[in-house]
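Dropping the structure in here first, questions after.
Note that one protein chain is taken out, while the other chains of the complex remain in position.
As written, the chain order gives the labels A, B and C, with residue 1 at the start of each chain.
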Amino acid sequence: MKRFEHSRTIPIYFQGAGKVADYIPALAKIDPSKFGVAMATVDGSVFSHGDAATPFSMQSISKVFSLIIASKYVGDEIWTRLGREPSGSSFNSLVQLEFENGIPRNPFINAGAIVVTDILRDCVDSCSPCTSVLQLLRQESGNPTIGVNEEVAESEAATGHRNFALAHFMKSMNNIRNPVDVVLSEYFKQCSIEISCIDLAKAGLLLARHGRDVNGAHYIKPHHAKRIQAIMMTCGTYDAAGEIAYSIGLPCKSGVGGGMLAVFPRVGCVAVWGPGLDAKGNTVAGVEFLRLLTKRSQFSVF
Amino acid sequence: MKRFEHSRTIPIYFQGAGKVADYIPALAKIDPSKFGVAMATVDGSVFSHGDAATPFSMQSISKVFSLIIASKYVGDEIWTRLGREPSGSSFNSLVQLEFENGIPRNPFINAGAIVVTDILRDCVDSCSPCTSVLQLLRQESGNPTIGVNEEVAESEAATGHRNFALAHFMKSMNNIRNPVDVVLSEYFKQCSIEISCIDLAKAGLLLARHGRDVNGAHYIKPHHAKRIQAIMMTCGTYDAAGEIAYSIGLPCKSGVGGGMLAVFPRVGCVAVWGPGLDAKGNTVAGVEFLRLLTKRSQFSVF
Amino acid sequence: MKRFEHSRTIPIYFQGAGKVADYIPALAKIDPSKFGVAMATVDGSVFSHGDAATPFSMQSISKVFSLIIASKYVGDEIWTRLGREPSGSSFNSLVQLEFENGIPRNPFINAGAIVVTDILRDCVDSCSPCTSVLQLLRQESGNPTIGVNEEVAESEAATGHRNFALAHFMKSMNNIRNPVDVVLSEYFKQCSIEISCIDLAKAGLLLARHGRDVNGAHYIKPHHAKRIQAIMMTCGTYDAAGEIAYSIGLPCKSGVGGGMLAVFPRVGCVAVWGPGLDAKGNTVAGVEFLRLLTKRSQFSVF
Partner (left out) sequence: MKRFEHSRTIPIYFQGAGKVADYIPALAKIDPSKFGVAMATVDGSVFSHGDAATPFSMQSISKVFSLIIASKYVGDEIWTRLGREPSGSSFNSLVQLEFENGIPRNPFINAGAIVVTDILRDCVDSCSPCTSVLQLLRQESGNPTIGVNEEVAESEAATGHRNFALAHFMKSMNNIRNPVDVVLSEYFKQCSIEISCIDLAKAGLLLARHGRDVNGAHYIKPHHAKRIQAIMMTCGTYDAAGEIAYSIGLPCKSGVGGGMLAVFPRVGCVAVWGPGLDAKGNTVAGVEFLRLLTKRSQFSVF
């Protein structure tokens, strides 16, 4: 892991920069100067820095794990209800949905993740998509205390009119099977899971190991793991996916809680957290950290 | 190069499938059963199969090389006139241009490539963007006979009303500096360059070598070479970039002449040619070949 | 009224043509061969033909009357939350709403009518927008039995996912003040009012009389009455308003129940009902009847 060691000396120029997501009260009160980063490698090492042990709100990063579970249970059939193409518009746009008959462009825009939740509702034993995501995160990180921040979940439900609009719209196009209220309740809870950089980096190893879980078993098939990384590369960071691929060159997934998960294929995962967001909703400090890390380590998939 | 050797035994199931581009007479008369593939590696080997020595029309693949030259002369300033994000709509759409004030989403949609041509017109010595692309291709492939099919170029000019619309529209938004006629004449000629799979794979090595040219000199900076590959990954295959990233997992650029260039970072390049296109404008046989090649070789960037 | 007398001999060529709205079971079972027409004049005459006394579902025609009431109570302030321009897209499109920040283009698309209902909820005494519409219709027609078909209202609520999407979307843009469920419940009830051609033509006289009600009192100001007719002319028949202005030349408002109300300014009103709809959602027989009536009577506003 030598190639990453100097990462610990990267100056965090942008710590505290950006604007904390303020549409949810519980998110708005986070200290913007927080900064944490953790790397977990496929050979079992963990490096960390700063607030790496502090749980933060996963938000959209949870979409990676619900997609992993859907890939396990449903396989390629999920693509009859979802596209795999970048959206070319903002993460909660209704326009694309309308032009494309209720089929979300990919599983990482809100509409797509809501469809994934609807799919999971019909295939996981507990009937609770959120519980299945929690179980996976706990198992892979070895931390059984990972949980949902109920205050955030309720806050999201109370203010999530845009998500209700998306879900009802897809319901009108027959692409949501369960009641809208049930699906969104699970979706909001899943987004409100809190996890630390250390645990997130460990959980992400499932992808770096091409689908093998922490016990060495094939949780999902290798080609599914690779393909989820491809979607992270092309669609993982809202409308900045091209820019992130250009400047970082790794499969990434960000969340408005300020977290970002980056996969170094076959090597490891980096999770970074800085609550300040740029105009496109990505963590300013996290993007800058990953940009410098990949530049100095000369690691990128290209 | 052992890992690729079995590629020579991949059955070409889809040879002749798809529909030859018919909007240009000179392209429509190509024999759809043609199929060629060549791999060039950074250590100097070349493997080839089928019609790999037959020149075909580069079409949009030429956009990779005009972007390389613009990166050399203008560097990151080109991004003041161009985006780096996937378009989420078809390659010659006017809608995105209108919503985003005449700034094309990326250099691989037609509007973006026309802007690159306009940029080159002001910085290459000959004032001929097409000539500069030709020079680069001849130098990198070692084949001085690579040239423009003038019949195709004239045919494109005569039928290219959509491209005239795009260029005039950007001119109205002040994102084209030279006269529309001059820029498009160069653009149509550049698209009409004919090159074989063998020569194309060799020329593409510039990217696999992270910017070093055939003589070992730094033609462009390593980070520019990496970033062009990132754009190929996210935007290189029209509205199928997500799908191709998902199924092939390599930076690719296709053209409606039926060609496709794929970069195996740090390893080599594969150029494949089959004139039959799918509904999104990508070579059916070429995509299928690359899908099987990367599946069997287990090579992908992820 | 001589100029309209020959209308009674207009052959109803298109009776039974078109397709009955089938997205609501209660509407789908209507006999498509029904046809009724009634004219009420400002001097007190009523002419009728066919099924003119049979109540049918008002659907979007109710939007005229909720707009009348909102004009009475709120006046021109309603235009801070609503536009007056044709939409250029279908009646329940989300695209326009998104581009224009949650401000519906006009009060006759669904989104606009939902905003009107939200406005009425805050200004009518009963707090029930639907009740206020019922009261107005009963007063103007002199028929106290006009009521809501509760089965239709429930059916609309159960299947109205698109309207829920519109309302939640506008709520997310702060253009709905009351709870979405409350507003839509009123909206669905209002759309489910059943009225006959005779009663509808009488109620419409409020506009032909430039705002005076059946008792001669100024229910709304003359310029409001004129302006509501202008909106009916430009926006009253979904995406066919230009076509209807062109072929009929009168302010009209249609509903998917197969009804259509046309105002002959200063002269009277015609209400026509034929359940079969054309592709744009307007009654086939009704449009054809009005086209022939205005052609033969040479009456149009132009």
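Everything that follows uses one rule, which is that a contact is a pair of C-beta atoms (placed from the backbone, for glycine too) under 8 Å apart; a residue touches a chain by one contact, two chains touch by 3 or more.
Note that the structure is predicted; figures quoted are calculated from it, not measured.
Put simply, the missing chain touches B, C once the whole complex is considered.
The omitted chain makes contact with just one of the residues C:Gln96, C:Gln135, C:Ser254 or C:Asn282: C:Gln96. For the options C:Ala241, C:Val256 or C:Val287, the residue in contact with the chain missing from this view is C:Ala241.
When the full complex is taken into account, the listed residue touching the unshown chain is C:Pro251, out of C:Pro32, C:Pro55, C:Gly102 or C:Pro251.
Across B:Asp31, B:Glu98, B:Asp122 or B:Glu150, the residue that sits in touch with the chain not pictured is B:Glu98.
Contacts to the hidden chain, counted on chain B, fall at residues 93-95, 97-99, 161-162, 164-169, 171-172, 180. Although one chain is not shown, part of chain C still touches it, namely residues 83-89, 96, 105-106, 223, 225-227, 229-231, 233-235, 239-243, 245-247, 249, 251, 263, 265, 295, 300-302.
Methods note: only the chains that are shown with their structure count from here on.
Because contacts link the chains only in sequence, without closing, their graph is best described as a line. Although chain A and chain B carry the same sequence, what matters here is overlap: shared residue numbers make up over half of all numbers found at their interface. Averaged C-alpha coordinates put the centre of chain B at 55 Å from the centre of chain C.
If you average the CA atoms of chain A and of chain C, the two centres end up 47 Å from each other. In terms of their C-alpha centroids, the spacing between chain A and chain B amounts to 32 Å.
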